[in-house]
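Here the complex is missing one protein chain, while the rest keep their positions.
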């Protein structure tokens, strides 16, 4: 099956793309998809950073089963509203510390 | 001495005027002024209704001494803001119950 | 366009306008309160439709009392950088704002919500403005609740 992966903010910038198709075996979970993304796009360093994942615009758990056509989004902690945010400095190595 | 009396809202409407000069003896207090207003304008029924008084745009106590040229205002409990007010029905006898 | 922070005016009120009046370079949060003319008012006889309202103010004293409320807010919430209070007079139609309050703070946790709420409560208590409610079959002056700290101290009825 094939899902659509979407990236936002720092993750999009680090990867250099905002969406890509991803082929997965039937029965794959969100966790399987994330492992495959980590393998194909190591610059995202999603194994070591804090991020959130959503499936079809809902926050999702790692064990969630994916279906063909699902939209998988991964993104950093949200900072909408424009106020009171913790500042995260952009590092020279391209990761957000 | 002479002070200027100003009325607002129900009181203005009951009296039929919004400001009048009032002659008082030197040394008169706000309480003296109110007694004189009550005597000259009994339709205001200020002896039996709730009202507030201000001298020169400041809430004032009955014992406050008045000076020539002072502005004495008397008015009903305030209802600015337009919300949550207690309704006070206008009575047939011209007083607010 | 007026830039007064405390104003009684016959001109229709605008939240964008009052927001501009309190905008400061170091403030990331603005809370506002708008009192709106309701089309329905609960009375002892049940819900009653309002046609329009008429507001009368003791203008000079009202602006002075609004400025005092601003001072009280800044004293109670030292992080507050600006307060504005606008009240309209004259005829108001249903859905129009009669009063606007805006409070600006650097961050949303600096008391802007509590300060805004305090300001409208104080306005209702001490600012000399009155409302006349008009229906197709009559009108009534609306009086606020008696404020013991004012009525007990002032006036002949004390």
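Per-chain residue numbering starts at 1, and chain names A, B and C are given in the order in which the chains are listed.
By our rule, contacts are C-beta pairs under 8 Å (C-beta built on N, C-alpha and C of every residue); 3 or more make two chains touch, one makes a residue touch a chain.
Note that the coordinates shown come from a computational prediction; the quantities given were computed from them, not determined experimentally.
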{"item": "Contact residue for the chain not shown (choose from C:8, C:34, C:86 or C:140)", "value": "C:34"}
{"item": "Absent chain, residues of chain A that touch it", "value": "6, 8-10, 12-13, 31, 34-35, 38, 46-54, 57-62, 73-90, 96"}
{"item": "Residue ranges of chain C at the interface with the undisplayed chain", "value": "14-16, 19, 23, 25-40, 94-95, 97, 104, 106, 108, 112-114, 116-117, 120"}
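The definition used in the following text is that only the chains that are shown with their structure count from here on.
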{"item": "Centre-of-Cα separation between chain B and chain A, whole angstrom", "value": "70"}
{"item": "Junction residues of chain C - those touching two or more other chains", "value": "none"}
{"item": "Per-residue multi-chain contacts in chain B, two or more chains", "value": "none"}
